[in-house]
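With one protein chain withheld, the remaining protein chains of the complex are depicted in position.
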Amino acid sequence: MRRTLPQLSNWLLVLPLFLFSAGIFVAPIALMLLRSVQDPELAAAFPRTAAELARWDGQDLPRPEAMSTFITELRGVRGTDRISFAANRLNADISGFRSMLLRTARMLPQADGGDAAETLRRIDARWGERSTWTAMRRASGPVTDYFLLAALDLQRDDDGAVAAVPAERAVFVGVFLRTLWVSILVTGFCLLLGYPLAYLLASLPARYANPLLVLVLIPFWTSVLVRTTAWIVLLQRDGLVNGLLRRIGLIEQPLTLIYNRTGVLIAMVHVLLPLMILPLYSVMKGIGRAPMLAAMSLGARPFEAFLRVYLPQSRAGIGAGCLLVFISALGYYVTPELIGGGGDQMISYFIAFYTNRTTNWGLAGALSLILLLATGLLYIAYARLSRATGPAR
Amino acid sequence: MTGFLPKRAMGLLALGVSLIAGSASARDLTVVAWGGSSQAAQREVYYRPFTEQTRVPLLEDSWSGGLGILRTRVQAGNPTWDVVQVESDELQLGCDEGLYERIDWAALGGRDAFMPEAVSDCGVGAVVWSVGLTYDGSRLRDAPASWADFWNTQRFPGQRTLRRGPKYTLEIALMSDGVPQSEVYRVLRTPAGVDRAFRRLDQLRPNIVWWTAGAQPGQLLASGEVVMAAAYTSRMFAARRDDRRDFRVVWNGSVYAVDHWVVLRGSQNRDNAMRFVQFATRPENQSRFPTLAMQGVTNLRAARQVDPAVATSLPTHPDNLAVAVSLDVEFWVDNIEELTQRFNAWAAR
């Protein structure tokens, strides 16, 4: 009796945030990811044509009845947003489709009559090509693998077989690899810089360590935009860095440090470094100095003792720090956008691009799905790994 | 949208939300232009006087073009912009797709009051702008004179900046490759011509910094990040005037075009938006614009009143027009999508 009441109150306490998260977080993301396999636009504008195309065997051209159905429906949606949505979708598959569809809608004769296929072909010769109609069939929904394939630089050819997209349109595999590579580099540099600093902080007595830790926390709390702005100012051609390097005679011509990969790496390492230092520090503080002192008293040199005793014990901190930095780097958007060049944009840029700049929610959903999968897999791999190697201490 | 939540559930939810929010109906008239000195001038001669005279509060925003943005806003529903300054190809494409409201020309003083390029069903010409080769005279002693010099990294070592997009970047690439100005679009209309432009860009690629917003080239030139820029000429003259920068413009091979005011379809402030467009195209208001913005205007009566001292720095001056290329709107209407896609794939590599 006394047990069930608190149980209920616990659930009531948790419920508001749960509903909030479900509505503002889980549902929108689920809808977004679902978009990557939905293909509703064409069927919304041309429902009967879509049904006709679904029956078409994909050889030669659709039957004349299908074409005249299409003409009727096209006339019906002229000037509505349904045609605009459909044109958008088709144009994503074959560029130039939008203008062809809109022009065709504009130039259709008022009354039916004559051969439907001929009418269309007179407006644009491409209506006489099989590939135009197979593209429409691919888009007739309701479900599709088009976006997921496109996110991997793949497409279905006119016969429905999966093939690589032409080289000049292939972008995303390269972008995914770049995203991974940049994240790996950033994580590596953060570890390289973060480890010694965390080690020193953990080995100092609290009255020195705490103020120094605050120095790490201040940049951590400073807005990413402030820090990115700062790097733009520092790294530009006449900036402090180039000035300093020139004054000490290391270089004669200023280096290009910004709007390229170098700038992105420097700024990202700077932004993410505290995320490496803080978990490392908290684990290292738990290790204490006793094991190393013990090893040294047994005759090990400090560096040796460090390698043999300390480093393995700090593994949990390394894991947590690397995971935090890597996952954050994977989804990074603002810094590459402001400091990077055209060839430095990561996957987030393209998700934003397809949401904001071109209405292609299918592709944005597919790219999000892949990014989420990558993040999730990493997380699970890390959880497995840390469980397999046992608890941290 | 089918495929999303069932329509009715969505409608109910939207109703509920708008009842709570109450914000949807209270949004101020929002005018969107291209930022920087040009928008500062608009603020001075259009936005503030408009609010003073009509008591209609006005919000401003800036953007850097791209029909996709407007398409997203209109198609996603609830566009938060009302009046937008768009480029010519965006005007025509968007008009075909029904993204804009129709213009009532009678209320604007008739079609004949404007230069022909400024007149269309969905928009009214706002400014005449141009993009040209620009550099900082205090840094470059040896003056570049053509786009061929822009590509000459031997004589002019250092980075250059171009707009991240195919429009007028491809034209510039061809001109740098020796294509005469009158031939640019004939060449660009052939697949081989497009390939040639991209190959030319490939050659300069290691030296290119891309800009997306019109204010960036000025900053890049001022900080010495780049030695030359393909930039809006108006902003260079504004920086000369306001910041005493020695920015120079090479009119030879510059590309000029007209930007237009449009009103987004479904705008909650449609009537006030139209009032603003009328206000901003009246001769007595437009005539104050060139001196501040260093851009040309479209109302013929306003264009005649331009201060002669400023006129030589405007894209519309006969001497400047004579050596410039007029942006081929028809070409870009047909090709912007495909070439943007190709350009993005190329640039992302």
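Structural remarks
When the chains are written out, they are named A and B in that same order, and each has its own residue count from 1.
What we mean here is this: contacts are C-beta pairs under 8 Å (C-beta built on N, C-alpha and C of every residue); 3 or more make two chains touch, one makes a residue touch a chain.
As a working rule, contacts and distances are computed from a predicted model.
Per UniProt, the protein behind the absent chain is "ABC transporter permease"; the candidates were "ABC transporter permease", "Rod shape-determining protein MreD", "Glycolate dehydrogenase" or "Putative membrane protein". From the set A:45, A:71, A:186 or A:232, the residue in touch with the chain omitted from the display is A:232, counting the whole complex.
Considering the full assembly, A:217 is the residue among A:217, A:251 or A:381 that touches the omitted chain.
Seen from chain A, the chain kept out of the figure touches residues 6, 9-18, 20-22, 24-29, 31-32, 35, 193-194, 196-197, 199-200, 210, 212, 214-219, 221-234, 236, 238-240, 243, 270, 273-274, 293, 296-297, 301-303, 327, 330-331, 333-334, 337-338, 348, 351-352, 355-356, 361, 364, 368, 371-372, 375, 379.
If you put the missing chain back, the residues of chain B touching it would be 1, 4, 10, 13-14, 17-18, 20-21, 23-24, 27-28, 30, 32, 35-36, 39, 59-62, 64, 76-78, 80-81, 212-216, 218-219, 222-224, 242-243.
FYI, only the chains that are shown with their structure count from here on.
Centroids built from CA atoms put chain B at 30 Å from chain A. Chain A makes touch with chain B in their complex at residues 31, 34-35, 38-40, 43-44, 79-81, 84-85, 87-88, 91, 95-96, 98-99, 102, 106, 141-142, 168-171, 174-175, 236-239, 253-254, 256, 258-259, 341-343, 345, 355-359.
Across the interface of their complex, chain A is touched by residues 1-5, 66, 68-69, 71-72, 74-76, 93, 96-99, 157, 159, 164, 209-210, 223-225, 333-334, 337-338, 341-342, 344-349 of chain B.
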